[in-house]
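Every protein chain of the complex appears in place save one, which is left out.
To keep things simple, chains are lettered A and B as they appear, and every chain counts its residues starting from 1.
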Amino acid sequence: MQASTLARDATATVRATAPGPAMRQLIRDLFPICRSITGDGVRDTLARIGREIPIQVHEVPSGTPVLDWQVPREWNIRDAWIKNSAGERVVDFRAHNLHVVNYSVPVRGRVSRDELQRHLHSLPAHPDWIPYRTSYYAEEWGFCVTERQREALTEPDYDVCIDSEFRDGSLTYGECLVAGATDHEVLVSAHVCHPSLANDNLSGIAVATELAKYVAARPRRYSYRFLFAPGTIGAITWLAQHEARASTIAHGLVLAGVAGPGGLTYKRSRRGNAIIDCTMGFVLRQSGAEYAVQDFSPYGHDERQYCSPGFDLPVGCLMGAPWGTYPEYHTSADSIEFVSDAALSGALRACTEAVEVLEGDGLYLNLKPKGEPQLGRRGLYRTLGGPDAADAQLAMLWILNYSDGRHRLLDIAEKAAMSFGSIRRAADALIAAGLLVECAAPPAGQPSRAAGRTREVI
Amino acid sequence: MQASTLARDATATVRATAPGPAMRQLIRDLFPICRSITGDGVRDTLARIGREIPIQVHEVPSGTPVLDWQVPREWNIRDAWIKNSAGERVVDFRAHNLHVVNYSVPVRGRVSRDELQRHLHSLPAHPDWIPYRTSYYAEEWGFCVTERQREALTEPDYDVCIDSEFRDGSLTYGECLVAGATDHEVLVSAHVCHPSLANDNLSGIAVATELAKYVAARPRRYSYRFLFAPGTIGAITWLAQHEARASTIAHGLVLAGVAGPGGLTYKRSRRGNAIIDCTMGFVLRQSGAEYAVQDFSPYGHDERQYCSPGFDLPVGCLMGAPWGTYPEYHTSADSIEFVSDAALSGALRACTEAVEVLEGDGLYLNLKPKGEPQLGRRGLYRTLGGPDAADAQLAMLWILNYSDGRHRLLDIAEKAAMSFGSIRRAADALIAAGLLVECAAPPAGQPSRAAGRTREVI
Partner (left out) sequence: MQASTLARDATATVRATAPGPAMRQLIRDLFPICRSITGDGVRDTLARIGREIPIQVHEVPSGTPVLDWQVPREWNIRDAWIKNSAGERVVDFRAHNLHVVNYSVPVRGRVSRDELQRHLHSLPAHPDWIPYRTSYYAEEWGFCVTERQREALTEPDYDVCIDSEFRDGSLTYGECLVAGATDHEVLVSAHVCHPSLANDNLSGIAVATELAKYVAARPRRYSYRFLFAPGTIGAITWLAQHEARASTIAHGLVLAGVAGPGGLTYKRSRRGNAIIDCTMGFVLRQSGAEYAVQDFSPYGHDERQYCSPGFDLPVGCLMGAPWGTYPEYHTSADSIEFVSDAALSGALRACTEAVEVLEGDGLYLNLKPKGEPQLGRRGLYRTLGGPDAADAQLAMLWILNYSDGRHRLLDIAEKAAMSFGSIRRAADALIAAGLLVECAAPPAGQPSRAAGRTREVI
């Protein structure tokens, strides 16, 4: 795969920066771009991400059949406005790109106030906010305005212009593959189709970008594929082009609106008990922060596509407050200020800790399963007995007892209610002492940890 | 089967009436009849039901071996009384048929007050109520009286008469088979052996009768067998005569005391997770009314027999307050007034909604399982995107995602927490659009919905 080759080399050049300011700056830079499911907005977005991590850009021509869909015509927009009789722009695309219904057909002319009203969208409950509306698959045009703007439209008719254009172009998506010791992949997917909305989904893009840097800087068994694609049609296009490859996805995470209000919410994959589901539940539970875990439902973000029954991939979704549950969702109130540094950092931390678990997890066998092995003569036990057993010893006992080929380290950490790090370190001590060995045949899609250890990493 | 043939024709003539007044009138007409497990009371009861729906009456001769039992001698009673020295009836069967212990042997003569006391049953805690007692399988005689009547028996001796008769006759039960597109049956069973007790079980008889009219008036895949038989021995007799046939019972419901105080109670079949169990739980949960669901226990009503381990049929029991939990149970206080129209209608509604689920349920396959199919170009999606997804679309997404041959529509309605009707309508739209198809091989005992659709129904 070309994508893979490029990324393998390219990740070596990943810059090490403090993730907080880098995420903030990326969001600031991406915010003004008018994205859509196709067009230059996506290209500009990928170019900016490409200044952080190596991105391979793919262009899929309009009309290409993708699963049950086909790639739509490419849409671009230059300008749009509603002008009053004085020729003043009372609604101006240049002021906020949410003002135009995304994928509006071009229009230019004079329309009556009544006719115009039928093409306006506003939020009476939030009179200063502009809603975000799309019309991808129907030929419509429209403006999104604040309720106050709508109320101010008192003249009998207005000049309207949407200087948009449809053409046979392509759908654009970008990938960054951080190659690991094995071809088993962790998919991290963020949608890049929303225009000036900060939480949805510049937050997901920023966290995915920093996560790519993080994994590139650590040894790894898994290869990590970061996918930046337009929502729905982008995920469908990617799946259509990687149908055979999909089965190599061992774990996956959609990052969407991760810096919204409230704590993090993890939505389980359709399988419900995939390793990524256990991992994210574990990570959030141990974070000490407020969080929620939801069962899969067939609406939401691109997990809808990854978890469609014909793929049924082990892909969950990490969000802040779930879509549609906070008033700022899909409005101009989802501004740069709406996203806090703390929320971005918390989301990134959950992701990096999940990586630690996925990389460190494995299935092991206790080589001395009859009775407890004598830890003392191997230097693994405090020499003086007493009532308080140290964490490290407890961790060893848990691992020795449950490493029967049926419990992974993550299962053991769950049972023991200990940090994954403690369990991993204890496992390493037991391996070094010859008491523990990784099971030869990991479950399908679960690369052997041993493989990861013996390989040069970038 | 003769029963089947008769009902197939006869149901065509079922009268359409308002169910509430019809149930009330049926209860009023049946109340005075002195029923028992055999005899003319059952015959008169079936004759009256037969004026509502076609009933085939079966007579099984006394002495016939039925499973571990045999059909007892037939019992009939003409009159009974206790007379004082003035020749006045101080206890009079003609005043209330509960006054005689059901299945009492005949007796006539003068007995001392002490001897008489040993044959009396009363309820000290409810001095104005007459208890209901039976002695089916032991040769006894006795009177049931109010506590006040018992206290008034101060004379040294009394004339007693129970003008009952045992003879080699038969046990009588009735069936109404409403034939459907398939031979897979839904069994609805109500006991008809209790004398003047309204809730237990004229309520069950009335609801079963109206339910028969309801199913006869709708298209149906299943055949519905309504069984009106004496408790225990009637169910045992029916099972003995239909041992081979029992396996065609796909779902079943015992209706017993359905109009008692409090909300409805559903008692699960022995299997615990039969489709009827899921269906009744779903229906009651969505009813908005107070309700309870119990696990199976091997006492109660005729589910004891249907769920004996040698049959283990998927038959649950719908009740109001469970037997024995309300003071009026098996006393003269279980009068016509004790049964409310609202309770009767609520019970009937639960049954008709269960029929809707059973008929509408099925196992389907999404024909476009990779990614979401594009609903828009099939006219199944709103053209303008936005935050609020309509119920119909949600229902389609749930069905498409879970129609993998392992989830029935009822399972999907449960997961989606949506009404069964919404799910069913969405499934029909998806079928019409060629996106969904019924699984070819339904689970054993689960007739294909497709079969029901292509057949003329009465």
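What we mean here is this: a contact is a pair of C-beta atoms (placed from the backbone, for glycine too) under 8 Å apart; a residue touches a chain by one contact, two chains touch by 3 or more.
Small disclaimer: the values here were computed from a predicted structure and weren't measured.
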Among B:Tyr329, B:Tyr364, B:Tyr381 or B:Tyr402, single out the residue that touches the unshown chain.
-> B:Tyr329
Considering the whole complex, which of B:Val91, B:Leu116, B:Val145 or B:Ile236 touches the chain not shown?
-> B:Ile236
Sort through B:Asp68, B:Asp114 or B:Glu337 and give me the one touching the missing partner chain.
-> B:Asp68
Missing-chain contact, candidates B:Arg35, B:Arg220 or B:Arg270, resolves to B:Arg270
What chain A residues would touch the chain not displayed?
-> 366, 368-374, 376-377, 381, 383-389, 394, 397-398, 400-404, 416
Interface with the undisplayed chain - residues on chain B = 67-69, 101, 133-138, 140, 232, 235-236, 239-240, 243, 270, 297-299, 304-305, 307-311, 323-324, 329-330
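Keep in mind that, in the parts below, only the chains that are shown with their structure count from here on.
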Where the CA atoms of chain A average out and where those of chain B average out, how many Å apart are those spots?
-> 54
